[in-house]
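A single protein chain has been omitted; all remaining protein chains appear in their positions.
All chains are identified by letter, namely A and B, in their written order; residue positions are counted from 1 within each chain.
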Amino acid sequence: MRVGSAAVALVVLGLPFASFLLLALVRPLRRSAVAAATVSITVMVAAVVAAFWLSWRARPLELLQSPSTTWSWIPADGGPMATVGVMVDGKSMAMCMLVTFVSLMVQLYSWAYLHDEPRRSLGRYYAYHSLFAFSMLGLVLAPTFLQMFVFWELVGLCSYLLIGYWYDRPSAARAAVKAFWITKLGDLGFVAGIVMLWAAAGTFDFWELFRLAHTNGLPPAGMPLIMFLIYLGAVGKSAQFPLHIWLPDAMEGPTPVSALIHAATMVTAGVFLVNRAFPLFMLVPDVLTLIAWVGAFTALLAATMACVENDIKRVLAYSTVSQLGYMMAAAGASAPDAGFAHLLTHGVFKALLFLGAGIVIHVFHTNDVFRMGGLGGQPWLWVPFVLATLALAGVPPLPGFFTKEAILGGVFEAHLTIPFVMLAVTAFLTAFYMFRVVFLAFFARGLGDSHAHHHVPPLMSGVCWTLAALSVATGVNLARQMLAGAHHEGAPAWLPAFSLGLAGAGIVLAWAMYRRGAIDPARVATVLAPLDWAARRGYGIDAVFAGLYRGALLGFSRVVGWVDRYVVDGLLNVFSAWTLRAGDRLRRLQTGLPQDYVYGVALGALILFVLAQWRMK
Amino acid sequence: MPLGAYLTLAALVFAIGLFGVLTRRNAVGILLGIELMLNAVNINLVAFARFSGDLGGILFTLFTIAITVAEVAVGLAIVIVIFRVRRTVEADHLDLLRG
Partner (left out) sequence: MTAEAVAFVGVAVVLLGSSLAVVLTPNLFHSILYLAVALVATGVVFLLLDAPFLFGVQLLLYAGGVVTIVVFAIMLTERLVGRTIRQASRYLINGALLSVAVFAGVAGFLVQAPLAGARPGVSGDLTLAVGRALVGAFAVPLELLGVLLVIALLGALYFARSEP
């Protein structure tokens, strides 16, 4: 049975890779947009089927039985040093379904959305998408830290490639490089942590490590540093403060890419890592507290920035950062299951939000929410988006409500009062800024009339409706479980009402400011002028990084340059100067005067005399 | 007189000739010093030939004398050419080989 699961998992993993190889190596396929899209989408349908089948036929594992199937990889004395394989458990199966399904949705959507792109480059787009799906699946199925790191880097590479898909745009190229380097900053910690962990425990294997953690087989002294370093990798990938700055810039990529990579799947890798390695994180409560604080702070910070952003995609990007903060805070509050559930539900409705935003961008050819509006008469356009917005804001019976409430409960239970307050404020702000976008982009008066009944490809709205339906179905399912009493005990009874009240307050405020016009947004901005000013500038974190870059890196370069110029080159210059000077001195021996040469001959003869005398003795 | 006396005489003349070569400023004067040195060598050759009873030394002297004549002729011609070109025969001024 287990081998069977592993085989199916390998199929899920192998299908996108085969599609990538086909598109990458077979030139005619890549050059023909239709063929490339057909191959990629067909394979992805198969992968979705395989993933769901894998999940459907899975049986609960027996306790203490490893869910991993591994093969030896790096040989060493006394057993392989590292193994590869697949780890099929609840988390990886859920992630497989999410990744394959959202990938499929996005690939379908892309076909309509990128219709005006040069047809020849679409093959490249689909090849990247296939590679991305493969990498992400490899990441979630990885049974060892080392294999996870390999796929982790592959995911980073795909992100770079897809952000920079329009590589002839300087801003896109810059954003791609920025995303790559900022996440690399975190990966440095990740790889150092993995190596240190291996040095401490002697294995990369999750299951082995969990067993050691369970039996106190890990040295307690080094663990906080090791787990902190591993957490750094998650900070980079999941855009936690202060490495969150790459995610808003990553919106330079095509909108479907943002939906897939920067909302639903890739950025969740960090959250997934913390969840996957949670038994190890449990050993280090200090790091967990740090994770909770950083997560809550990230959530609040990103939410405030989203409130002042006009670019619809960047609002969603900040919202993603904010929600990732929620998930991390949940893990930090020892409620990883709540965070993981939020990851799954958020993955679906955030993808829907991005794809819905893609529709309005498609209609208005701009990202600026103040230049949209007037779509109130076309419910087939706005209903999925509003449903997703309600889900994100946390309105029942949509799934965001349940998972967010679970997170708040978990944080409250962990007695992290200040993070709880920050998250609560974030919940309020989330509802506010999301409905600000809804009211401005869809219902603003005066602008939209000329765009009335704009044609939207049915494929795009079809995908949106599918995702919306899935989201609602999930929500209803969660609601049924809650009513059936699955609500976890310990959380205060007032929490659902409190959570709903926060969301409602945010919605009402947004309605008052941007729909009703009862409160003038400009006056609010004046009252909160310093906050507004700072939030619009991203709290200067970008500037700090730029300053660090200039100060540290360029300073270091200057030092190296100085050493090279004055020490290395200086030594060479000294030697060459000595050579020159010696040559100059020696040159003067050649006076050119004939008699001086006679002196030389006579002296030479004298030396010969002396030598001969010496030899004769 | 013993061989040593002739050889000592030759060595003295050679040293005097060398002194001339080293100290004269005029190119012709240098040539004269060279002549003296060659003469000293000739004395040596003849003395060795006489004291060893070998005719070779005398024959070599003959050749040396002839070659010296040729050398003087060419040397003086060179001196005259130098003079034409540089308007001087002072050896101190002939430093085209200076590095």
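We take it that a contact is a pair of C-beta atoms (placed from the backbone, for glycine too) under 8 Å apart; a residue touches a chain by one contact, two chains touch by 3 or more.
No experiment lies behind these values; they were computed from the predicted model shown.
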Chains on display which the left-out chain touches in the complete complex: A, B
Missing-partner contacts on chain B, residue numbers: 1-9, 11-20, 22-26, 28-29, 31-33, 35-36, 39, 42-43, 46-47, 49-53, 55, 58-59, 61-63, 65-74, 76-81, 83-84, 89, 92
Missing-chain contacts mapped onto chain A: 595, 599, 602-603, 605-606, 609-610, 612-613, 616
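Criterion: only the chains that are shown with their structure count from here on.
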Distance from chain B to chain A - Cα centre to Cα centre, in angstrom: 96
Residue ranges of chain B touching chain A (in the complex, touch as defined): 18, 21-23, 30, 91-92, 94-99
Interfacial residue positions of chain A with respect to chain B in the complex: 586-595, 598-599, 602
